[in-house]
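With one protein chain removed, the remaining protein chains of the complex are shown where they sit.
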Amino acid sequence: MVKHYRRLWRLIGLTMLAAALAMLFGCTPNDPQSTFDAHGPVAQSQLNLFWVILIAGAVVFFAVQGAIIYLIIKFRRRDESIPKQTEGNHALEFAWTAGPTVLLILVAIPTIFTIFDNEVSPDKNALTVEVIGHQWWFEFRYPHPDDPTKEVIFANDLHIPTDEVVNVVLESVDVIHSFWVPKIAGKVDMVPRNANTMWIKADRPGFYYGQCAEFCGVQHANMRFRVIAQPRAEFNAWLRAQAEPAIESQDPLVAQGRKVFTSPDAGCSGCHATGSVTNKGVAGRVGPNLTHVATRTNFAGGVLDNRDENGLVNDAIVQRNLRMWIEDPESVKPGNIMARDIAAPYVDPDRALTEAELSALVAYLSSLK
Amino acid sequence: MAHATAAIHGEHEPTTTGLNHRKLLMWAFLGSDCMFFGTLIATYLVYKNKSVEGSMPIDVFDIPVTSVSTFVLLMSSMSMVLAYSWLTRGNLKAFRIWLASTAIMGTTFLAFQVFEFRDFAVHGHLTPKTNLFGSTFFTLTGFHGAHVTLGVVWLLSILFHSFRKGGVTPEKNLDVDLAALYWHFVDIVWIVIFTVVYLFGVFEGFPGAPVATGH
Partner (left out) sequence: MTTIPLAIPRPVHPTGIWSWVTTIDHKRIGVLYGVTAFIMFFSGGIEAMLIRVQLMRPEQTLITPEIFNQLFTMHATTMIFLGVMPLSAAFFNFVVPLQIGARDVAFPRLNAFSYWTFLAGALILKLSWFTHAAPNGGWFGYSPLTGITYNLGHGIDVWILSLQVLGVASLAASFNFIVTIVNMRAPGMGLMRMPLFTWMTLVTAILLVLAFPVITVALIELYFDRAFGMNFFNVAAGANAVLWQHLFWVFGHPEVYILILPAMGIVSEILPVFSRKPLFGYATVVLAGVIIAFMGWMVWSHHMFTVGLGPVANSVFTVTTMMIAVPTGIKVFNWMGTMWGGSISLKTPMLFAIAFVSMFVIGGISGVMHAVAASDAQQQDTYFIVAHIHYVLFGGAIFAILAGVYYWFPKLTGRMYDEKMGLWHFWLMFIGQNVTFFPMHFTGLNGMPRRIYAYYSGMGWDFWNLVSTLGAFILAAGFVIFIYNMARSWRNGEQASADPWDGRTLEWSIPSPPPEYNFVEIPHVQDRDDWWEEKQRRRERREVPVVAGGSEQEDAHDIHLPQPSYWPFFVSLGLFIAGFGLVYLMNMDAAGVRTLNYVALITTVIGVCIGIVSVYAWSFEPVNDPEPGGEHAAHH
């Protein structure tokens, strides 16, 4: 009998060890979208809550799984005798009704506090950024640094000042999307005509990965964005630069590219604006605003990364990526609306870009800083 | 031990609860149908006053006219009760008269509805495509109308069947009983629709009082 129990305990111990090892091995905070590496109070509160419930769950897990193994071994059929026909036990049943109830109440209390904390912005007057979902990219609108009636439009990269509350208004122009930056805050959905609000805060400067988390069509997988948290002064400088038009280059190739961009044949400017400032509340054009496109860390909703090994936007990579994208957007991001439904050079084979036009367009766009 | 030698699916077979199978089935179906209309009405209420353009309830509803058709439908329930009652008392002739009058009143109600739908479309500029009110209103009342239509067909089938010898007898009153149950249910649903959609839609002081529209 003693030997029997030893085997039992060894089995239970091994199972638990395996589970614990898997836990350690599986939760890797260094990954770009890991929820185990909170860089802001919202993500931190969610992580804290996760640990609370995980520990409670682990207790239940080990107790129940251990008990099941114990039962299987202890009460394994050894002879054909009929065991005592127990019908039930009220005291026991009451205990395992009351036990979990108490445990759940203990979990529910911090949960409800956190729900309210995370939904109610601690600073209503803080910087408010509008985030607008499109199939399949993110548009960001900032209040103009000087003129409160105007907004500054940007895409793909969400710049925020560090260590400050930022209020986020979430909208969508088409289907439902969801705004999610795992290291800064859990997701909130972007519902058309039904704006949601949330608040975020990054504790320290950094580069954070975000992604749409609500299935939104063909390219849901490539609807991504980055959050760039920078010190307030740096952020102010960035925003001011965004509010200005791009520096005009005198390069003849660039001038030619500008001509292609605005030509009715290519029709780029029908969907893409090259002025970043607009009146508040006025809808942007269909495609991303390209005013400072060459300063973005990524194109096509995160498919093309413009950064070099130092994490900085690299002109050569920008040019290469722009060429790749403009040449054949369908193969870069299959199903994207520009290539499939709208843009003349891709929809109409007669109006496809020539090599010269392509080079000029790349030169022009990569001059937009 | 009971020898179950009788056919297990007779009209008067013993059941665990004493309730007939078909009657129980009908109750289960009506429970389900409650959820069906409940969801339609819920959709209507969620979208009440949410239309951004087009006609609103106050623009199209003609309460006196709909009150008349509502009254007719209510009376048809009473006539259904009488039909069933005459059947159980063995008076087939009276049964047929009241059954026919129920079907006629049901048809009258449907005629009102067709007239109303047409009037809304032509004079009220309201179709299912117009706005949220149009979509929710026509879908809700349309499905109710479909239920009434089915009921009328059912009643007429029984009526024709009753002219065949032994088709409808006082002993086999369950066939009529089930149709009556269904008929009363459809009637009750209409009372809810009339109150929630028509009355609440027009009279002030009711929940979600009407919003005047400029169009």
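Here the chain labels run A and B in written order, and each chain numbers its own residues starting at 1.
Just so it is clear, contacts are C-beta pairs under 8 Å (C-beta built on N, C-alpha and C of every residue); 3 or more make two chains touch, one makes a residue touch a chain.
No experiment lies behind these values; they were computed from the predicted model shown.
Engineer: Considering the whole complex, which of A:Gln33, A:Gln256 or A:Thr295 touches the chain not shown?
Structural biologist: Of all options in A:Gln33, A:Gln256 or A:Thr295, contact with the hidden chain holds for A:Gln33.
Engineer: For review purposes, identify every residue of chain B that touches the missing chain, sorted by number.
Structural biologist: Looking at chain B, the ones touching the missing chain are residues 1-9, 15-17, 19, 21, 24-25, 28-29, 31-33, 35-36, 38-40, 43, 46-47, 50-53, 128-129, 131-132, 134-136, 139, 164.
Engineer: Tell me which stretches of chain A touch the chain missing from the display.
Structural biologist: That gives, for chain A, the contact residues 22, 26-28, 30-36, 43, 45-47, 49-50, 53-54, 56-57, 60-61, 64-65, 67-68, 71-72, 75-79, 81-89, 92-93, 96-97, 100-101, 104, 107-108, 111-112, 114-116, 118-120, 135, 170, 174-176, 178, 180, 182, 185-189, 191-194, 196, 209, 211-221, 334-335, 341.
Rule of thumb we're sticking to: only the chains that are shown with their structure count from here on.
Engineer: Per the centroid of Cα atoms for each chain, what is the distance between chain A and chain B, given in Å?
Structural biologist: Taking the average C-alpha coordinate of chain A and of chain B, the gap between them is 51 Å.
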